[in-house]
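Below are the C-alpha cells for one structure; questions will follow.
Here the complex is missing a single protein chain, while all its other protein chains stay put.
Naming follows writing order (A and B), and every chain is counted from residue 1.
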Amino acid sequence: MALLEVTDLVKRFRVAGGVIEASTGVSFALERGETLALVGESGCGKSTTGRAILQLPGPASGSVKLRGTELVGGSSGAARSARRAIQMIFQDARSALNPRRKVRELVGEGLAIAGMPRREIAARVDETLLGVGLDPARVGERRAAELSGGQCQRVAIARAMVVRPAVLVCDEPVASLDVSVQAQVINLLEDMKGAHGLSMLFISHDLSVVHAISDRVAVMYLGRIVEIGDVARIYARPCHPYTRALLDSVPVADPHRPSRGLALEGDLPSPMNPPSGCRFRTRCVLAQPRCAEAVPELREVGDGHRVACHICDDAGGAA
Amino acid sequence: MSGAPPAPLLVVEDAHCRIPTGRGVVAALGGVDLTLAPGEILGLVGESGSGKSTLAKLLIGVCAPGAVTSGRVVLDGTDLERIPREQARRIRGRRMGIVFQDPMMALNPVVPIGRQIIEAPRHNCGISREQALAEAIELLDQVGVPEPRRRLLHYPHQFSGGLRQRITIAMALACKPDILIADEATTALDVTVQRQILDLLARLAAERSLAMIMVSHDLSVVAGRTHRTAVMYAGRIVECGSTEQVFDDPAHPYTRALLDAILRLDRPPHTRLATIPGSTPDLARLGEACAFAPRCAHAVDCATRPAPPVALDHSGRALRCHYPLGREH
Partner (left out) sequence: MATAAPQPVVRAGASSRSRRLVLVLAVGWIAALVLLALLADVLPLPGTDKPVGAARTPPFSAAGPWLGTDGIGRDMASRLVFGVRISMMVSLGATAIALVLGVVLGLLSAYLKGPIEAAINIMTDVMLSFPPLLLLLALATVVRPGVGTLIVSLGLLFAPPFARITRASALVQLERDYITAARSLGAGHLRILFRELLPNCIQPVISYAVVVIALVIVIEGSLSFLGVGVPPPAPSWGGMIAAGKERLDGAPYLVVMPSLMIFLTVFAFNTVGDKLRRRASHGRSDA
C-alpha cells in the first residue's frame, strides 16, 4: 500500500459564468520517501489538487488515503490526525507567516495546538530551526517583515517539519526566490527528505526545479494528468506531445544551443468549456479525429511510465 | 566586417540613482556605464536588488519620485538628462518602448485596448486617428493577436495573460521606436507562452532592426537570444561582454557563481546544488569596497580595497574585479 493514494480527485469551482472543473479524475500514488512532482502551467489544476489533498477545502469527489485512512469528508479522530500528517509550504512564504507573530511562536504553532507542554515546544522549535539552517538566538524573536524571502521560506519549512509530517506538499516554494536562494532552499528540502524520511509532493511550473528535486513527475494539462513516470526517463524521452512541447520551451543557459522543436501554438482553452475528448488536441500537432471523440486514459508504456494519448499508444511507447 | 563599427545608439555614463527611504538612502545604482549599438540585443541580468529594473526605469525616465539621479544618458547624441524634461519625454516616447513584467501595469483596465494602443502615436507622432488605428490593427496582427479589428474594442480582462503581453508589446512598438526595453517581460508567463513571446520579440527585433535590452533575473532567458550580456550586482555592472564570452568563460566570480547555481537539465536529479553563501547586501549601507567581496570565494584583500573600477580586457569585455577568474595575478 502506498503512503498516499489519490483516486479520481475532482475539484470544482463556481465562478461568474459557470463552473470550472479545476481537476478531473486525478489519480496517483506517492510512496514512502519519494518525491513526486506535479508539473504544468497555469490552469492545469496542480495547486488545486495539492490543496484538495489537504482538505483545504476538500474535493467534490474522489478519495485521498494516507496509510489507508480516508481523509475526504472524514471527521473522525483518525482522519484528523492523518490530516495533520500532511503539511504544506507555499509560494509566498512571507504571506504564509502571520505578520504579528514572532518566529518562535510561528514555528511552535502546530505543537501548541496539539497541546504539547511549553518547555518541550521550546526545545523542539530550537532544534527544528537549527535543522533548517537558522540560528534560533538570532531569528527567534524576529517577525516575518524583518526576514528575507529565503529566511521566510525556511521558517515556513520549520513550521511544517516541527510536527513531523509524513508528507510535505510544496506549492511552488521557490518560485519567488532569487536563483542563489532557490538553490539553498532546494538543498534544504533534499536534506529534510533524507534526515526525516519525508515524502514530498512538489508542485511547480518550473521544469528545471522539478528535475533537480523529484523522483517521479506527473505532467498536468487542464485538470488532467497526461503523463506520469520516472523523471529522468520522461525528461529524456517525453511521450506526450504536451510534455515534449513543455520541455522544448525550457530556456537553456547555453548560448550555443538553439531552441529545440517548435513553440507551442495558440492559447489555453477556457477551463469552463474544455475541448471534448483529449483536452490538448486543439494545440497538438499530431491530433487526429478520434482525439475529439474519446478521452485518452493513462496507459502504461514502460515501467511505471504512463501516458494519456491515443497517438502515443499506437506507437507502442515513446513516439 | 568592413568599415568602422556603427556609432552607439545609446550611451550611459556613470549613472547613479539614490532613493531616500525610511531606512536611509538606498544606492540603487552606483555608477553604471553602458553602450548599445543600433540593432544590438543586450541582456541585463541580476538578482533582486541588483539595480537592473532601476536602470531600465532610468533609461525611460521614470525613476521613483524623490530619487536623485546623476550621470549621462545619451541617445543618438542627445543627453536626455540635460535637456528640459518635456523635450526629453517626447524624445523617449518616440524612440524608446518598454514592456513590463505585469501587462496590467501598462494597460488601463477600463479603457478598450484600441484606444490605448493609439494614444502614444497620436500624442508623440501627431498622426491622425484613422491612420493610428490602421497601424494598430497591423501591429496587433504582427504580434499575433487574432482578429485584431474586432478585438480593438475589447478590454484587457477579456484577453489571456499571453495575449495581454502581446498587446503591451504592440503598444511599445506603436511609435516605431529604435530601442525596446523588455523588463522581465516573460517572467510572469507560463514557460510555453514565454517561449512564444521571446520568439516574437526576436522576430520583431530582426524585422525592425530594433536595439533591445532584455532585463531578466533568469540567465537562461538571455543565453541564446542576446548579442551581449551585462551582469549586475548591488547597483553596478560587474561584467559586460559578448554573450558567448560571458557564458563560456566568465571572468567575474559572481557571474561564475550565478552560472553554477542555475539548474541544468543535463545534471542528474538530486545533484547537490551550488549556492552563493551569504545574502545580497543592504543597498542603504554599501561601503567603499567591492559589494560582492563578503560572498566571494576568490576575494583576497578586496574588503580593504576600494571598489574596483571598470577595466576593459583585450576582447572588449568590461569588468569590475580585482582578481578576475582565469587571469594570472
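Rule of thumb we're sticking to: contacts are C-beta pairs under 8 Å (C-beta built on N, C-alpha and C of every residue); 3 or more make two chains touch, one makes a residue touch a chain.
These numbers come from a predicted model, not from an experiment.
Q: Among A:88, A:103 or A:158, which one is in touch with the chain left out?
A: Spelled out, the listed residue whose C-beta touches the missing chain is A:88.
Q: Of B:47, B:81 or B:190, which one is in contact with the hidden chain?
A: The missing chain is touched by B:47.
Q: I'm checking contacts with the chain that's been left out. Which of B:283, B:302 or B:319 qualifies?
A: B:283
Q: Of the residues A:32, A:80 or A:138, which one touches the chain left out of the display?
A: Final answer for the missing-chain contact: A:80.
Q: Among B:176, B:217 or B:298, which one touches the chain that has been omitted from the display?
A: With B:176, B:217 or B:298 as choices, the missing chain is touched by B:217.
Q: Could you please point out the chain A residues that touch the chain left off the display?
A: Residues of chain A in contact with the hidden chain: 51, 54, 56, 80, 83-84, 86-88, 90, 92, 94-100, 109-110, 113-114, 145, 148-150, 156, 159, 163, 176-178, 181.
Following the convention adopted for this analysis, only the chains that are shown with their structure count from here on.
Q: How many angstrom lie between the CA centroids of chain A and chain B, rounded to a whole number?
A: Inter-chain centre distance comes to 32 Å.
Q: Please output the residues of chain A touching chain B within their complex, sorted ascending.
A: 41-42, 148, 150, 178-184, 186-187, 190, 205-209, 211-215, 231-232, 235, 245-246, 248-259, 263-264, 267-268
Q: Of all residues in chain B, which touch chain A in the complex?
A: Per the touch definition, chain B meets chain A at residues 47-48, 160-163, 190-196, 198-199, 217-221, 223-224, 243-244, 247-248, 257-259, 261-265, 267-276, 279-280.
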